[in-house]
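Only one protein chain is missing; all other protein chains are in place.
After this line comes subunit A, so read on.
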Amino acid sequence: MRRINTIERPFCVLPDARRAQEVLASKLSATRLAAGFGRRIVIRDVDLAIEPGCLTVLLGPNGSGKSTLLSTLARLLPPRQGSVLLDGADISRRPTLEVARKLGLLPQQPPVPEGLTVAELVGRGRFPHQGFLRHWSRRDEAAVDEAMALTGISHLATTDVEALSGGQRQRVWISMVLAQKTPLLLLDEPTTFLDIANQVAILTLLRRLVRHHGRTIVCVLHDLNMALQYADRFVFVKDGVIKHTVADPKQCTGAIIEEVFDTSAIMVPHPQTGLPVFLPRYPDAQGAPA
């Protein structure tokens, strides 16, 4: 795997001073991309370059095409027009196992296989590194152990996945894509249906992976305020097109939110970080929800 120095890395606004020593380089981009299901075109004219070594979030209203965009970036959906480039080459023309060593994706709520322990499910992430007679190399073992340690589920290794709570299960799935050891990670709503403590834990982990492990993460999130606290870059999607790309949470203004979500919002800075938090604006001057 080719590695590049952070100094050569393109500019990207990071609130923290600490940065990864090096970024695992894999570049993902889309040009003039259109994709959809059946006759329906869901996203169109998407030009997007994923900044290496950053946590990018896709934000937008329900049905705006965020998940479709993520699926197309991960070659799950064939583009109607344009192409997705992974390290400069068309992703659909590259051997799928080779792509699987560079790009991992966690879909929304994948089906939970029956009768697997946590360690076994995480071990499935090693598939692209294994072979007919290469079941379990030392590297596989180390990757699985590390992935479980990162998400704090090492103690659950021999537990059945079916017996876990939603939050634990989500950590298991994230461990599985981590065990895949791909420089690029795409996550579709990893925090949806989780309580606030689990959301914070997972977003903290994602930021750590970006800062200290050199991963590049693209993530669909629904919680705008959580996204603003943790992510580096923000891509606003509406009606299948990219409306805004913002490289600093402080540049996310009420005007952008209003345009993208069709709802009026008030911005207040987070008391500790100063990062923006958006609250609904009520038409009634008294301030109470009608």
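Heads up, the rule we're going with is that a contact is a pair of C-beta atoms (placed from the backbone, for glycine too) under 8 Å apart; a residue touches a chain by one contact, two chains touch by 3 or more; residues count from 1.
The rule we apply is simple: contacts and distances are computed from a predicted model.
For the chain that is left out, the UniProt protein name among "Solute:sodium symporter small subunit", "Aminomethyltransferase", "Iron ABC transporter permease" or "NAD(P)/FAD-dependent oxidoreductase" is "Iron ABC transporter permease".
Across A:Gly104, A:Pro183 or A:Gly240, the residue that sits in touch with the chain not pictured is A:Gly104. Of the listed positions A:Arg134, A:His212 or A:Arg281, the one in contact with the omitted chain in the full complex is A:Arg134. Only one of A:Thr72, A:Thr151 or A:Gln180 touches the absent chain when the whole complex is considered: A:Gln180.
Between the chain not shown and the residues A:Gly125, A:Pro190, A:Gly214 or A:Pro249, the one that touches is A:Gly125.
Only one of A:Ala25, A:Val144 or A:Ile174 touches the chain withheld from this view, namely A:Val144.
Touching the omitted chain from subunit A are residues 71, 74-76, 96-97, 99-101, 103-107, 110-111, 113-115, 119, 124-125, 127-128, 130, 132-138, 140-141, 144-145, 157-158, 160, 162, 180.
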